[in-house]
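Starting off with a structure, shown below.
The complex appears here without one of its protein chains, the remainder shown in place.
Chain lettering (A, B and C) follows the sequence in which the chains are written, and residue indices restart at 1 in each chain.
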Amino acid sequence: MKIHEYQAKDFFTQYSIPVAEGIVCRDVDSCLETYKNLFSEVVVIKAQVHTGGRGKAGGVKIAKSPQEVRQHAEAILGMDIKGFKVDRVMVAQGVNIASEYYLSFVIDRNSRSVVLIMSREGGMDIEEVAATAPEKIIKIAIDPLIGIPEFLARKAAFMLFDSFDVVKQAVPLIQNLYKLFTETDASLAEINPLVVTKEGKLIAIDGKMNFDDNALYRQPEVEALFEPDEEEKREQDAKSKGFSYVHLKGKIGCMVNGAGLAMATMDMIKLYGGEPANFLDIGGSSNPNKVIEAMKLLTSDPEVNVVLINIFGGITRCDDVARGLIEAFKYLKTDIPVVIRLTGTNEAEGRELLKGTSFHSAQTMSMAISKSVELSKSRIK
Amino acid sequence: MKIHEYQAKDFFTQYSIPVAEGIVCRDVDSCLETYKNLFSEVVVIKAQVHTGGRGKAGGVKIAKSPQEVRQHAEAILGMDIKGFKVDRVMVAQGVNIASEYYLSFVIDRNSRSVVLIMSREGGMDIEEVAATAPEKIIKIAIDPLIGIPEFLARKAAFMLFDSFDVVKQAVPLIQNLYKLFTETDASLAEINPLVVTKEGKLIAIDGKMNFDDNALYRQPEVEALFEPDEEEKREQDAKSKGFSYVHLKGKIGCMVNGAGLAMATMDMIKLYGGEPANFLDIGGSSNPNKVIEAMKLLTSDPEVNVVLINIFGGITRCDDVARGLIEAFKYLKTDIPVVIRLTGTNEAEGRELLKGTSFHSAQTMSMAISKSVELSKSRIK
Amino acid sequence: MSILINKDTRLVVQGITGRDGGFHAAKMAEYGTNVVAGTSPGKGGQHALGIPVFNSVADAVTKEGANTSVIFVPAPFVKDAIMEAADSGVSLIICITEGVPTLDVVEAKRYADLKGVSLIGPNCPGLISPGKSLVGIMPGNIFKEGRTGVISRSGTLTYEVVYNLTLSGIGQSTAIGVGGDPVVGLYYLELLKMFENDPETDSIVLIGEIGGDAEEQAAQYIKDHITKPVAAFIAGVTAPAGKRMGHAGAIISSGTGTAKEKTDAFAKAGVPVASEPAQIPDLLRAQ
Partner (left out) sequence: MSILINKDTRLVVQGITGRDGGFHAAKMAEYGTNVVAGTSPGKGGQHALGIPVFNSVADAVTKEGANTSVIFVPAPFVKDAIMEAADSGVSLIICITEGVPTLDVVEAKRYADLKGVSLIGPNCPGLISPGKSLVGIMPGNIFKEGRTGVISRSGTLTYEVVYNLTLSGIGQSTAIGVGGDPVVGLYYLELLKMFENDPETDSIVLIGEIGGDAEEQAAQYIKDHITKPVAAFIAGVTAPAGKRMGHAGAIISSGTGTAKEKTDAFAKAGVPVASEPAQIPDLLRAQ
């Protein structure tokens, strides 16, 4: 789950991490009001959107007068950045930057721990630094049983900063950011750039936090900040029904049990010359209601012209799945052709049951996918 | 550092550990007032003193009427228990006890960790249980990096209780008492008895906490409860001057550098037929002021008739120590004989300096102690 | 032989009185697994499906000699369940539950390491040594005794692959689903090593998917240390960046973790990659 920069900075402030003072505004007037109240000649106006690259898109501007504040606020509010409409901006105090750094905590799969990532190449896209100059990136894996004792925070800070005055500010910052990360079940807590001002102060200029979806149940304060976009709403709606759903742009709607098999199904559709319309993992069980809900979801996409149901019968046997499908389609009115492939436990019995129905039943995954692609293409003409 | 039962229970309450409701009272009237307010026919009146065995001494009584409250409060307030005068009592609700248990956390030297100690023999002196029926005592060492996860608290609780309803109450109690122990730098947190009431509730009936003196600097809330008795005041006063001091009842005042050597000096005085008046470790350095302060402390004890100074000159050389002693005794007027024994680095030079002074200088520890005992005995006659 | 589980496996089911725990305990016992105990705090002394229930895993170890634990408790209780098992004396823990907070897994896995206990999962289908022992939720009947080891990040996709192997007459020594979350226990490197050392495994199938760089590491490891034939499959060629494809771990972040990178890594290591599951038997036979 993503949150906005200003929300991340609210968390920073709660955890005593110094940020450039700023206020979120939803219209031009409050931008001007904020400009007055900040007592700072120079301010930065920053689009608040759930995507990166807002700087390149013109979503970050410096203003030095009420006129400039108005001009930039008008330009940025309402702007479209990678499909995200800007409905609020942050107006933040300008800072005299002496030098810029990168600092974040992320979950690292390989060390199976939280990792502190730092670089003296602040303000840049860290993935770009990682790709072009990996030696400029410092990584420290944190032992979850130990956390970050002072010596470790100091060791890290000495790797990043030359001045002991700055090191002394960085030690609690590193410890507090880790505390914030673990206490909110974050998956990313990033400060980029972390700057040293000309006055020698360490300040977070931009902040980004992502959170572990699996932990939202115990993080009500985080969950309250969830602002799904249209697509996320669709995915969330699917999730509430026990599905995993990701929308794509093809024609062949897929309904599969299991995430890996669902991905493999999409891949094979593409391999066979077709275009998958979605990823949809309906999980286990042969419950007809689940099939009905899944079909509703797939057919709500006007692009879909074929539905492919690929089920591996394991613990749930194929004959039970077939009965569930037949039951479900009693309640579904659709003229979209449906290809069904059942494999696994009792597959012969399952296929027997599907005989004489309007489904296109296929024996192997290859056959089912060939058939779906063929049907999909024929329906476009 | 010790605190009273009612203060321990205040900590328990802060950490959500259920206690029998009770109020501390300093006079009979407030005992009667409390009896009225507790809405409990049966109350227990308990002396609050920094020592055990108050029950046997008559310091704990059950009262069932205002008359009995008055009678017992009058008897207990002002009572002397092992040299401690009772200046307050706790008046606590009576509880319908179904069964009694013992539960505590202590520092364990051998496992170098905090240990959870439990027994079904609640209400008894735990050292007695340990001596007579060690198999009835359960000990679980706590890994400081892990603390007490729920499974461990549950495992412990199942060892102590048969009812799952009680186990479910014991799990947070165990976790919270450990939290209290570590967060307050305790050295003992004991509930004895921990009872299950006839209504099935788990309640702490008596509570005891001791604290790590070395950690008081970061535990202001604990330190505020320090109530030294006369002897502790003398010891604390010594401590503030950099000494370790323990008062005994003999005639030979000792001033030694180092705790082990100080104990060995006392032991040898006894071995040679004398009586040590104290344990006094003056630590390192040859600072004359320290010697002056130490002499004042020793001679403030009217029993002392000889002073034995036993110094091992290590990093601080014996000649420097001798100079310090000579300097110090310029400012000390006393007719108590002083035996000095200097050993170690430059001991010959040290002894040379002491020649011609009024000190009795001895070459070995045996000789110094023989001399002290001889002088002490001769001064009694 | 086989790896990790066999006829000597004595299984305790944590959460046996729950719906899933009970259902799969029965299935496992039916397959022939020695399901010796279950746990459910407060229900110690009872029986579930004829299996003795204990208040703790430690009791199951002491009283029934359990050496392996499988976890079916709800996600919020998984961290404690793993730690309990790790402290109890079992040597292997398999966690089936999905939806476990990542930081809980980080902590529990570290604790298991400290105790010298192996963890598989969470969010995994478990593992099977066909004809010997089944621990988890895999459908036992599609497997066949044999000499090919299978390692996978997926559930039904594994079944699909195994089904193709079995139909082609290729049996399995052990098949393991490592789990679809970003942080899980045993993974490719440890398992490849075990299969390499297992005298009854002749070849290995590795089923990967998008997200992370574990497949790239595995490719390197195979090149450096594995002498037995390996065939691979990678799911998620068509997955878009930034979207979680069902598994919390299956997400392409900032252009890394793509199927192409993984396929390229295997190609460089000389490991053939199937473009569809049905090709795997032929890729194995060709080596």
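Keep this in mind: contacts are C-beta pairs under 8 Å (C-beta built on N, C-alpha and C of every residue); 3 or more make two chains touch, one makes a residue touch a chain.
From a predicted model like this one, the values you see are computed outputs, not experimental measurements.
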Touch partners, limited to displayed chains, of the chain removed from view: A, B
Of B:42, B:75, B:124 or B:248, the one touching the omitted chain in the full complex: B:248
Sole contact to the chain not displayed, among B:3, B:114, B:170 or B:189: B:114
Per the touch definition above, residue among B:167, B:189 or B:266 touching the missing chain: B:266
Interface with the undisplayed chain - residues on subunit B: 107, 109-110, 112-114, 127, 143-145, 182, 185, 187, 212-215, 217-218, 244, 246, 248, 256-264, 266-271, 276, 279, 281, 312-315, 343-345, 364-366
On subunit A, residues whose C-beta touches the chain left out of the figure: 146, 149-152, 154-155, 158, 164, 167-168
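The rule is short, and it goes like this: only the chains that are shown with their structure count from here on.
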For subunit C, the least number of touch steps when starting out from subunit B: 1
Chain pair bearing the highest count of C-beta contacts: A-C
Euclidean distance of C-alpha centroids - subunit B vs subunit C, Å: 56
Rounded Å distance, subunit A centre to subunit C centre (Cα mean): 27
Geometric centre distance via CA averages, subunit B-subunit A, whole Å: 58
Residues of subunit C touching at least two other chains: 111
Residues within subunit A bordering two or more other chains: 145
